[in-house]
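Encoded as structure tokens, the structure appears first; notes follow it.
With one protein chain held back, the other chains of the complex are shown just where they sit.
In order of appearance the chains are A, B and C, and numbering begins at 1 in each one.
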Amino acid sequence: MLRWLPEDVSTYGHEIDSLFYLIYYITAATFILVTVLMVVFLVMYRERPGRRAIYSHGNTTLEIIWTIIPAAILIVLSFMSVNTWAKLKSEVPPSDFAIQVTAKQFNWDVFYPGPDGKLGTQDDIRFDNDVHVPVNKVVHIHLTASDVIHSFFIPNLRFKQDAVPGRTVTGWFEATKPGRYELPCAELCGFGHSGMKGWLHVHNAEDYAKWAAENLASKQQ
Amino acid sequence: MSQTVAAGATHAVHGHHEELGFWRTYIFSMDHKMIGRQFLFLGLFMLIIGGLLAMMVRWQLAWPETPVPGLSAIPEPYMYEGIIPPQTYNALFTMHATIMIFFVVMPIMVGCYGNFLIPLMIGTRDMAFPLLNMLSFWVGAVAGVIMLSSFFVVGGPAAAGWTGYATLSAKAAYTGVGMGQNLWIISLLVLGISSLMGSINYITTIVNMRAPGMTYFRMPLTVWSLFVTAILLLLALPVLTAALAMLLFDRTLGTSFFLPEGGGQPLLWQHMFWFFGHPEVYILVLPAMGVTSDLLSTFSRKPIFGYHAMAFSMIAIAFLSWIVWGHHMFISGMNPLLGTAFMMTTMVIAVPSAIKVFNWLGTLWGGNIRLTSPMLFALGFVSNFLIGGLSGIFMASTPVDIFIHDTYYIVAHFHYVVAGIIFALFAAVYYWFPKMFGRMMSEPLGKIHFALTYLFFNLTFFPMHFLGVGGHMRRIYNPTQYEFLQPLQDWNVFITISALLLGLSQVPFLINFIWSLFGGKKAERNPWQANTLEWSAPTPPPHGNFEVQPTVYRGPYEYSSPEVKEDWLPQDKPLAKGAAVRGH
Amino acid sequence: MVLCGALMAPATAHACAVCLTGAGNDSVADAFNLSVLFLMATPYTVVGAIVGWLVYANRRSAAKAKSEDGGEPLASLASLQKENGR
Partner (left out) sequence: MARNSTARRLDETAPAAPGKRLEFGGGEPPAPPVRPNRPIGSNAWLATLMFLGAEAMFFAGLIGAFIVFRVGSAIWPPPFQPRLPVGITGVNTVILVFSAVTMHAALRSVRAGATARVSRMLAVTAVLGGVFLLIQGYEWAQLIHFGLTVSSSVYGGLFYTLIGFHALHVAGALIWLALVFIQAKSGRFSKQQHTGLRICVMYWTFVVALWPILYGLVYLY
């Protein structure tokens, strides 16, 4: 099942994936253990005439064991998750590259800073559904929505964040491989939800400079 | 006997000995068994509708924008010569989920079996408030009619998802649905009243009206689960009611609780909705767990493994279910610290569920297992709940949830849990059918039904994990619009074919159910040789249930007890001389 | 509880000035936190109040019953109190 995961092109994607794998192995082992035991019991203890079931109400030791083991595993998983979560959400690497994305029914409005170099001003440069970023650079995305809740999802970056009207939420990522990645909306946003998608273009440094010169600099003059 | 006892008893003893007319017997009945049957028929009817809606959703996902066979008669703009437009598609999955959760699983597991079983299993004559009980059904039926009527209003039914996230649901312009969404809100408000009446009735009955000797820790786990469910319902639903009222005001009176342009907070809806919504999941699954526990013990001919642990784990689940709701909102933009807190509580709530699964295994161990159709369905529930529970750990981990949130992984997870309940539901139908209708259901048909349902259930829902891992978003109309989902489209076709076959697999059940109602073998009093009190009542139980007030001497799971030569020992069977009269 | 504290500690330490979510409108984030805490506490308060009342009423009626028929208290009620103690 794991081979269906989309290719990971972000700096933190492997942490999410390794947590995913870890949980996958633990749950798969549990699943196999319980299922095999269940099938074995069903065969071994199927009804046979003249046999009588074991008259037992339980075993406290056993029950304590199978309470403590899952609890311990889950606590360890919590600790591991907390660290990754904090890294993704709280320890934001600083960056001078920020863009703003405003979601609306049914488009992504992508804003780059205009001549004043600041976001959220009149001279911001707007693109429809296309996000261009340089590779190996931390990108801050200020996400908001103008009508309903949307969700900015880039599967290859393991990035997903809801865009909530009336609030601006900031997310970050750092892409490690140039390319063109799909950017769907992941939260039901109306009848056009399904067609609402854009593209993330990750350029290497030269290509990005070229793109910026053509599309950003020209408009800045 | 003190004053209060007399007061409690007078409610139970309302000796209608006169024959009641048709209306009082079948329609406006105050007998808990008839009300239970009414809930069962309501739920099964809605199950057919909800299932057909799912089939349409699946058709669109496998073969997008092709005409659905047989539906060309539905006029524009709802269908275009059988082709489902996006607007209708959104309405379809919204109504599928709403109907399945609120009008199938709740009426059958809580409404039907709660009503039918609680008085029989605790050994009393009826519910504490028979009139309230009747009202509970009829108010629930009205809610169902309101919900169904929204299919016929201009703009079609609600299309904002069963979660009804604001702001999408808060303004008609965002979905294009006006009256339909209002009716959805009103229907759920009305259903809330029905559930409130039901849960008050259940709690009062269980606390006050247990048979002599029926202590709390001699109650069957089904009763325990319904007790805990009723408490959850009682305290969770009012918060949904408050949220729904605010949403309705936003839509009709011009308030702006959830609309940011008027100063509202869209996330507030999510908090209030999931504050109810997470306990709701346990409201749905706890009765299934209770029924499964009873059935596994009965058909393993063995006491349940760790009765107290089973009861306490249900209490623990209820206790913890109030503080985990935020795990539905990890990527909504809430405070990351809150996310951490909610992740931890969510991890903790997995423990009692694990205890239950292991104890079920322990029950099977060393048993003398009879693979009847109810037992097969109960085992099917355990196996599906195992998968659903384990896949839940993925989304409990906040970083992993970033990727799988709002994908088919979630869809797979909750169908394994919530649609998996359908196995416990069928188990309950097969098991208590003799007591409810006085006739046995056909075993061979039941086994065919189980085999087909189990196979196609897993073929339908397991591949959804693959889709989710591939990043397939839920609630999308047309997956072929996305390049990265192209390689997964074959799975969509596979799932749809399995789902259609899963639907067809229910035909043996329908035949079996209807045929057995009229032509099934007459059932004896205790066909499964079970211990709980309902089996010592006549089949089907008359008004007032028991010929004599049963007295309870032991717990419900005394199978293969060395004290008797047969392998069951009913709760109300006196063993030692004089035991029955002592204390009276 | 200790465990919860231990788990929260790293997350609290990471709660930096540019905390991603809720940046800019801290009062709203605080408001949500407070509301969440309030909502988390209410079911326990309500259940606690009802159960407390039941236990109180139960003790009272048991005492009354004792004075009436002098029988020993029912074990079923004893177990009820334990269950309420959750």
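Operating definition for what follows: a residue touches a chain if its C-beta (ideal position, glycine included) is under 8 Å from a C-beta of that chain, and two chains touch if they have at least 3 such contacts.
Just so you know, these numbers come straight off a predicted model, no measurement behind them.
Contact with the chain that does not appear here is found for just one residue of A:His57, A:Lys87, A:Lys104 or A:Lys177, A:His57.
Note that of B:Met95, B:Leu196, B:Val281 or B:Leu452, the residue touching the chain absent from this view is B:Leu196.
On the side of chain B, the interface with the absent chain consists of residues 1-5, 7-8, 11, 128-129, 132, 196, 199-201, 203-204, 207-215, 217-218, 234-243, 245-246, 249, 253-257, 262-265, 268, 271-272, 275, 303, 306-309, 312, 551-558, 561-563, 569, 575-576, 578-580, 582-584, using the contact rule stated above.
Where chain C meets the missing chain, the touching residues are 25, 27-28, 30-32, 34-35, 38-39, 42-43, 46-47, 49-50, 53-54, 57-58, 61-62, 65, 74-79, 82.
The rule we apply is simple: only the chains that are shown with their structure count from here on.
As a whole-number value, the distance joining the C-alpha centres of chain B and chain C reads 27 Å.
The geometric centre of chain A is 34 Å away from that of chain C, both derived from CA atoms. Each of the following residues of chain A touches two or more other chains: 75, 78, 82, 85-86, 89-90, 167, 169. Shown for chain B are the residues in touch with two or more other chains, namely 265, 267, 333, 336, 340, 344. Within the complex formed with chain A, the chain B residues making contact are 85-87, 90, 159-161, 165, 167-168, 174-176, 260-261, 264-267, 300-307, 309, 331-333, 336, 339-340, 343-344, 347-348, 350-351, 354-355, 357-359, 361-362, 364-371, 379, 382-383, 386-387, 390-391, 393-394, 396-400, 402-403, 405-407, 465-467, 469-471, 473, 475-478, 481-484, 488, 557, 559-562, 567.
On the chain A side of its complex with chain B, the touching residues are 1-2, 4-6, 15-16, 19-20, 23-24, 26-27, 30-31, 34-35, 37-38, 41-42, 45-48, 51-60, 62-63, 66-67, 70-71, 74-75, 77-78, 80-82, 84-86, 88-90, 105, 147-149, 151, 153, 155-156, 158-162, 164-167, 169, 182, 184-195, 197.
On chain C, the positions that touch chain B within their shared complex are 3-4, 7-8, 11-12, 15, 19-22, 28-29, 32-33, 35-36, 39-40, 43-44, 46-47, 61, 64-65, 68, 75-76, 79-80, 83, 86.
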